[in-house]
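Here's the structure we're looking at; comments come further down.
All protein chains but one are shown at their positions in the complex.
Up next, chain A:
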Amino acid sequence: MSAEDTIFALSSGQPPAAIAVLRVSGDRARDVLCNLTGSVPDERRASLVQVRDPDSDDLLDMALALWFPGPHTATGEDLAELHCHGGRAVVRAIESVLSKQTGLRKAEPGEFTRRAFANGRMDLAEAEGLSDLLFAETEIQRRSAMQMAGGSLSRQVEEWQKMLLALSAQVEAELDFSDEDDVVPAQLEKIRQSTGTLATTIGDILKRPRTEKLREGIRVVLGGPPNSGKSTLLNALVDREAAIVSDIAGTTRDVIEVPVALGGIPFLFVDTAGLRDEAGEEIEQIGIERAHKQFDQADVILWLGEEGQGPDSMALIELAARKDHPEHRKKSSGVLALSPITGEGMNDLVDLLIEKAADLLPADQQLSVNERQAGHLAAVHDHVSDIGTESDFLIIAENLRLARQELDALTGRASTEHMLDSLFGNFCIGK
């Protein structure tokens, strides 16, 4: 596979739909458009065209064609779009004709975005946001991804950069020009105050859940001995919303993971199925270990077993889940009692889960980061925190430089020259 191939893909959702958008990106985009529609429309103007199979001359569809010559396009390359009717047969037919064109192949997942990044059309944080946006399946995922793709993280980082640059400028002035009285001495206390505030801000962001959580969903593990009603509850939760997004195969055969959106929030329900079906002491032991591993990773544990017998975890919620059952045993007051069979209490459970999720997911309008970004921010946090106890300006300057570099790695930009600009803009330097 080479990066210079021209690529195409269905850029809208799975058919059937009213309209399907097929996108072609790369050097051959113009020729392909010409081959299929007989002409190239004016730049950036939608034109109604007949799409034909160039081999048989069969009419495939009447479509809108758009032509965007590079480099000022979404991918930074020549780009063509066909907005055709969204029936399965139409889309399949056009895709099949496209794939027969020389130098053209179907895009890999995310390849349009990769090209946009490689061609400098967006920075890394924006690219990550866009990729999340394309993956977004629930409303809350979409909103968060929109924030990132719109550059809210990049903007925040830029603000931090500016602040660190200003601090660097003060320290550098102290180091390079302190013999010249025109420079205001750098004030250690003020610098520490600013870096302290930044460390706190970044520390707070680092404490928030990663955006991966939005993609993966809140991990709700159902726990309890065999026949405590876990499967019934799981099925009820799933059926009730009928919102299975896709069926992810369990990480092991003994664990069932079902993604469900409740109230627009992604959940991943995990049934520790292994506990149930195994027999024999040795295997039982393995099953328990696996269950415990699940409990460790859980954001929420719904405990259906004997009260107080569940794992010792902050995430644990006691449930009395078989209110309809003859063997139903009450738990203490305040413990939610419900029945997946009759549906009694199910609404309360869903509300409870949504409420829990609010604490576990990045809040709306709140900046959150993915693991990669968190890695850089953690480094920034360490570097600026070190300044708190340092009085050697040389080391402070080095820590500021390293912090700026980590922020650069997040999105880009800034250099020694930027710092000097900032320095010279603020100080009267010289003799």
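The rule we apply is simple: a residue touches a chain if its C-beta (ideal position, glycine included) is under 8 Å from a C-beta of that chain, and two chains touch if they have at least 3 such contacts; residues count from 1.
FYI, contacts and distances are computed from a predicted model.
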Which one, "ABC-2 type transport system permease protein", "histidine kinase", "3-isopropylmalate dehydratase small subunit" or "tRNA uridine 5-carboxymethylaminomethyl modification enzyme MnmG", is the UniProt name for the chain you do not see? "tRNA uridine 5-carboxymethylaminomethyl modification enzyme MnmG"
Where A:Glu81, A:Glu111 or A:Glu172 are the choices, the one touching the absent chain is A:Glu172
Using the touch definition up top, pick the residue from A:Thr201, A:Asn235, A:Ser313 or A:Gln405 that touches the left-out chain. A:Gln405
Interface residues of chain A toward the undisplayed chain are 2-4, 70-71, 76-77, 117-124, 172, 175-182, 392-395, 397-398, 401-402, 405, 408-409, 411-413, 415-417, 419-420, 423-424, 428-431
